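Here the complex is missing a single protein chain, while all its other protein chains stay put.
So, subunit A:
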Amino acid sequence: MPDTALAAATTASNTSLRSFLHGLPGVDEVGARARAADLSTRSIKTSAKAQAIDLAIRMVDLTTLEGADTPGKVRALAGKAVHPDPADPSAPRVAAVCVYSDLVAVAVEALAGSGVGVASVATAFPSGRAPLEAKLVDTRRAVADGASEIDMVIDRGAFLAGDYLKVHEEIVAVKEACGSAHLKVILETGELATYDNVRRASWLAMRAGADFIKTSTGKVSPAATLPVTLVMLEAVRDFRAETGRQIGVKPAGGIRTTKDAIKNLVLVNEVAGEDWLDPEWFRLGASSLLNDLLMQRTKLTTGVYPGPDYYTLD
């Protein structure tokens, strides 16, 4: 990929960042769409499907990001995260629960000792329109309350205006505020307009110290489309080849069915490689997806079509 040595491409100025990001090869949009569409026709059945479903469940970041979230709802979600299917204890638990920063303490208490992580959105989610100080306070508070992962949003306005340095410095500052917590950087690809921008934003975030790059907030449509995830998976693959550092990917928003989830897994395997087929490196940000995964799981084990009435709403 980019032959500019990363060390040489200093982040000292906006100009050098700009020349590095614009020096990245352009994305073949038609090709990306066609490849994503082609990979989504793979037929995954029976035992392979069962494994894919269990892996997908383990990758879910069970999310509730509503203005109407209550401590009770977060506790209910935490319960579901640990025992997704009360009728079947063999169903694996999900990777993490994702909540707003003020509800982190509730989630941490409810999930203590369960092995399920607590992710918190921070930095003026979802718009990211707040002064840096406010974003850092938001982040520190979530980390202090016990969040193991922070999902930050980038300043899309600054990115689109070409102020890459500002975006970069914000990520660096938030990463510092995170301490030991993992940092997921939300690119909000639905607002970035082009796949070239998605590739640039991915590289910008990875260079600034992101542990994960995440497609969307879920509040903007389109959210996680397959071609966008493909472009980001290519970015993490190339980044590891270049620097040796592995970055995770998290598509979020619009992934509602088992079919969607399995298409994403196929994409991960074919584009980034097997190393990413692990909850450590790939997550699915979703809320309604989990029920569909559980229903498909039940269908495989019992042979009977299940109904949504038999699963919790949230």
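A few comments on the model shown:
Keep in mind that, in the parts below, contacts are C-beta pairs under 8 Å (C-beta built on N, C-alpha and C of every residue); 3 or more make two chains touch, one makes a residue touch a chain; residues count from 1.
Everything that follows uses one rule, which is that contacts and distances are computed from a predicted model.
According to its UniProt record, the chain left out of view corresponds to "Aldehyde dehydrogenase family protein" among "Aldehyde dehydrogenase family protein", "ATP-dependent DNA helicase RecQ", "Arginine ABC transporter permease protein ArtM" or "ATP synthase epsilon chain". The residue touching the chain not shown here, chosen from A:Ala12, A:Ala68 or A:Val304, is A:Val304.
Not every partner is drawn; the one left out touches subunit A at residues 304-310.
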